[in-house]
Every structure is written in C-alpha cells, then in structure tokens.
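The complex is shown incomplete by one protein chain, all other protein chains being positioned as in the whole.
Moving on, here comes subunit A:
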C-alpha cells in the first residue's frame, strides 16, 4: 500500500498498513519556494487530433519555448448550448505526450532484424534519398499496386497529415486501395444493404433528438467512455437525459460509465448474441400485432408476402423466418420460432424481461434506438447490425421526431478543407483488414473469397488481385502491428523481409508499429503544428473550427510531413505538381479562405489565432435521419435497388449463392442471428477456452494513442474485468497478475474483479502497446488474442469475438 488512507483502511481488504515512521531529520527537509507569478507566458491554441471522433481545442501555455500547462476553459457563461469545448483527461495530459521519453528525435534506419527496434541515426538527406529510392524501386519492380498504406488515424491533421503522402503517391502512379476500417466496416455494409448507403449507419439522428423521445434504447452505446469531451456526445446525452427525463435502457455486457446511475435499466447481455434478443423482440411484436404493418407495407421490402421481391415467396420473408412457418396468413409458430425463451438462454436475459422490453418499446411514443459499433466488430458483425436495424423498422419508428434508425448519432458540422490528395490511378482495392493476407499471398486473393475489388472478373464474377504487397507506408498509425489482429502472426510475417520488402513509418513515438520500420521519420506533434481543423466526425451537437498554432519549435529534428513530402516529391520528380507552386503559407491561407467561404461568421485568421475556437451549437439544427424518405419515399428513394428499406436484400441473396465462404460463415438475404466460431454457442472451443473476451474503449487511451502517458496509465487501470463468480472459480482477486490466453497467444495483465460485467464474459481496454517478453506479451495488447479471420461480407475485423482462459501468473 503506497499511501495510508481511511478510505483504503475502511475497506475489507487483507492488507496491512505500512506507515513509515516520523522522519524528524531536519537536513532531509527541502524548503519549497513559493511559485512566483508566471511572466512572459505565451498562449497558443492547439487541439487533440486523436481518433475518438471529437477534435477538442486546448489552450497551450508556454514559457521560453517550453510548454508549461494545458487548459480548456474559455467562455464566460458556459451555459449549455454556448458551452466550453472541454478536453477530456487525454487532452489535459498533452504536455506529457509531447515531452515523452520515447519521442522520435531523428530520422533513423533499421540496423537489426526487422522488428528488433534496432536503429541508427541518419541525416534527413540520407533518409529522404533512401525513401525515394525504395518507393521508386518498388514501383519499377512490382508496380504501384504493390504499395499499400496501412490504416492510420493517430494524427488527424487537415494540412500536414497523411493526405500529403496520399497526394505524393497518387502523383507517382498510385497505390493499392483499402476499403472499410477497424471501427465501422460492417456497419457500412449493414446500413448500405438496409438503407441504401453507409450514412444512416454512422450518421443517425443527432443526440439533441433524444429530447423528443420518451425511451432511449442504447445497445452498446457508451458516450461516456468513447465521446467524453465536454462538447461531445457524453455531455449532450447527460444534458438531454437530466432535462427531459426520458427512460433509458442500456444493453451491454459491461455496466458502463454511461450507466452508473444515468440509466433506468441495464440489461447484461453476452457478446455476439444481441441479434437473438432482437429476434425475440420481433417475435413478440409480430405475435401481438404491434408491428407497424402500414409502414412495412409502404416503405420496406421483405417483411411478409406483400413485399417480397418478384419470384421470392413468403417462406423467405422476415415474418416467416421469425415465426418459423411457411403458410401465408398463419400465425402459428414453428418449433424454431424466435421466442423470448429461446433468446433468453442465448443472451442471458430472462424471458419475462425480454417480453417487458418488447412491450415498452412498442408502447413508446418515440423510441430512440441506437445500435453501437461494438456489434459490428464481431464474427457476424454485418448480420448483428442489420438485425438491430429491424427494431425501428418493425415499429415504424424512424424518420420521425425523437427517433433514430439504429445508427450512431451524427455530429454537427462546420467545414475545414483537407490537403487534396488527387485521385488514385490504381483501382484495385482490398479490405483494410486483409493487408496481412495480401503480404502473405496477395496474388491469389480473389473477389469471391476475399472481397477484392476493382479487378477484372470472369463470367462467374471472380477475379484475382494478382499482386502481393511489397512496400508499406504507415503514417501516424499503429495498425501495422498493435491494432491489427493476431499480433504474433503479423509479427512473424513482417519479420520476413522477402515478403514485404520496405516499410516506411512516420510517427512521433517508438510505437510497437514503429519498431517494424526500415526507415523511421520523426513527425512534429500537434502542439508543434499550425492548422485549421474542424470538430471531426462525432463531436456531438456542437460544431467547431479551431485555429492551431504553436509557441514551441519542433523538437529535435522532427519535421512536418508536408515539408517531408515536398522534399520527396523533389527527389521523385513531381515537386511542381505536388506544390502547385504554392508555399506552405499559400496552402494554409487558401484553406482558411475556403473555410471562411463555407462559414461566413468565421473571423479573420489574425482574430482566430487569439480566439482559437469558433463554434456553433447545432448550426444546421437537429437532425432526424431518413426524415426525407419518411416524408416522401417516391421523391426521396433510398440507394437500395428497390429504393426502399430492404429487410430482404437481393444483393446479399446473390452473394450468398456465389461467394466462397469459410465453414461456419453465413451470408443471408435476411438479417439473422448467427451463432459463430468463438461465440457463446461455440461449445467445442469453450471446452478449452470458456470465457468470452471483448475489447472496449478505455478512457485512458484513444485506440493506442496516449498509451505512453504515465499519468493516464495511473488513473485508468489496464486490467481485465471479470465477474466475481468467474473470479471465485479461479481464485482470483483484484490486482492479481493473470495470463489471458488462447491458441493465438498470451498476455499478462492485472485482473479487476467487478460486478460491473456479465458472468462468463471478460473485457479488456484495447490499445495497450505490445511488449513481448518471450511468449508472453507483458504490455497487455488485446490483439495478441484476436484473430485475423474475417467477417463474411465485408472481410472486416471481428475483434470482439474471442474465447480465452485466464489463470493466475
């Protein structure tokens, strides 16, 4: 015990107090002078450009070029609607991130085996020559499609960010494209197939619309841990909830910080089984005639015999599937009907509670239903999400005030341009999640097996990628090793220099991914940068523009990537095209002018340099997703083939017939609950690995960003959550070091025994940095345990679907 305390002593813990004796030696006493008033202090505005969805502004104070503190209060009223945009704990720790001991200081090249982290310092000229030579050499030898950018989101600049590298490569003939991303790949697909575009999946009704709702159903939705900033969804949700008193039901395996007294009811559910719950709700509504039949008839395809596509019978309709009958007009359920009792055993939620939930949702005047991204990062992610969208559809509760289509809440928006990337001459694309497969054997990846896009196809619709990835560019990204699945497998693959022959990493710190670079270039940090940035993609109901500037010089030899790309363009013969004859200042002035044209109220840049932030609460008013379609479906058809909401998807029916799937994978025309490998119902694997393990967004990081800040490691424990019933079986108590393991690897972390998690389920904050110590990862990187097996349709990441065992070290 570090400190004695009443609070600690009062708890029933079996630890003895270790109080040191009174130290009376006066020579040990150091007199601390009072802090003098700060003089000559500079204030610059900067921002946290991390991928949480909300780019918070921060006030950065510096003296003599050294950052001294970070603040974020800057209004006089702070009344909701005209409130401060307050950074969360991460933004408030930014100083420690800039001055982290593992900052990359100089350009370096690899000298040891790849991944060993052994580098030697080289000059910028040498580094740039080397990078230009390697990229040009790869293009010459293997073609542009052999160069790939791994997913990256650690530095969301508008001017001097990854766009500069894309622009450079596009001028040089392009690179192998990627579609999808680690957050929402299966959501894009689910929303696209159901609502005709990805938009309704991640741009549902705004949080403000909750004020018109009487019942908010949050399936995995957790704003207080993923959108914590003081302008963002967490604050918006709290304000709406406390003012409007709508009922809130939260479904999640964890009793999250979005609950803790703000919810009216928490239903603990097993990961990957939400679709079974949704089907039982559908069963209740169908058998009690509480579906909105008129809505289904008018707006939807595939509910019952009245709305099936030509040539498809009732027996393939949603109603027939839920009831398990094949006779039009029959309401007699079959033996495989999706009853509450059936779903109860799978989900863990008692049948009478499911029935009551169905009744409450049906009775609600305006239920606001949100299906979070957690459901999409699972083995049947596309189907899970589509199944969730059925709730508002069956009730006809979308496109109306106070409702949502199941999508993630859309944030408000003010525009700030990005460095234009130009267009990529290479049309071939792979799922972002299959880059390791494309390194290993890209040549034989196909359309029907691996979701390859943009290639020539035969009469079957199949075609090959026909190329391997031979060079990787990684800018501000940790998905090269840490955030991708099955770290140990990726590690071995990248160590083989005969496969991927060149890896360029540009970053601020020696991340686990940076250790795999052949050439390592030090970028500046946000607090050393100038840029005009917007609120990002999910900052809630307050939209912002922030003028970043810096009172400190770039540390060591770090350089902005824009300047680096100009120098590379020079070496690769495309400098004039890259710069268009513009200076750095010209670009920034142009961007500012474009922003001001889009937002006339934006003051002049000189004013913004002092004022820092320009913001508006709901600049375009509240947003009701699919409102236009609801009002006039003829004039505003959806992007589906039918122009309607497609419960039955003919496109997915085609894929189900033609695609080559792994055993156990399911593509279905209807949204369905699919028991999966390493899911709750995988009894075979559970004999060896009985616990479900899901990741979650810890407040102490945004993905893997900020992991190297000790202040954050201290205040947000990286421990695996375990229910007391599971912990007792294993003789574990909070603070014990444990190994979490499966066939893919072992990680070592502390265990947190807490009633705040479902029995049989464990959860670990994702993003901790991989730190191998022999066979065991001592860093606690969740992805040592996750699989590279893809989801069926989008070939996306199923990183919440894992079975493991846990034992005391």
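Following the convention adopted for this analysis, a residue touches a chain if its C-beta (ideal position, glycine included) is under 8 Å from a C-beta of that chain, and two chains touch if they have at least 3 such contacts; residues count from 1.
One rule holds in what follows: contacts and distances are computed from a predicted model.
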- [ ] Look at the options "NADH-quinone oxidoreductase", "Dihydroorotate dehydrogenase electron transfer subunit", "4Fe-4S ferredoxin, iron-sulfur binding domain protein" or "ATP synthase subunit c" and return the one that UniProt uses as the protein name of the missing chain.
- [x] "4Fe-4S ferredoxin, iron-sulfur binding domain protein"
Task: Candidate in contact with the missing chain, chosen from A:211, A:636 or A:734 - done: A:734
- [ ] Tell me which residue among A:73, A:102 or A:553 touches the hidden chain in the full complex.
- [x] A:73
Open item on the list: Using the touch definition from the top, which of A:240, A:258, A:490 or A:529 touches the missing chain?
Closed with: A:258
Task: Which residue of A:350, A:589, A:604 or A:654 touches the chain not shown here - done: A:350
Open item on the list: With the missing chain put back, one of A:234, A:372, A:510 or A:565 would touch it. Which one?
Closed with: A:234
TODO: Extract the touching residues of subunit A with respect to the undisplayed chain.
DONE: 2-8, 10-13, 19-20, 22-24, 26, 28-32, 35, 37, 69-73, 78, 86-89, 92-93, 95, 224, 228-230, 232, 234-235, 238, 242, 255, 257-262, 266, 268, 344-351, 699, 710-717, 719, 723-725, 734-735, 750, 752, 754-756, 758-759
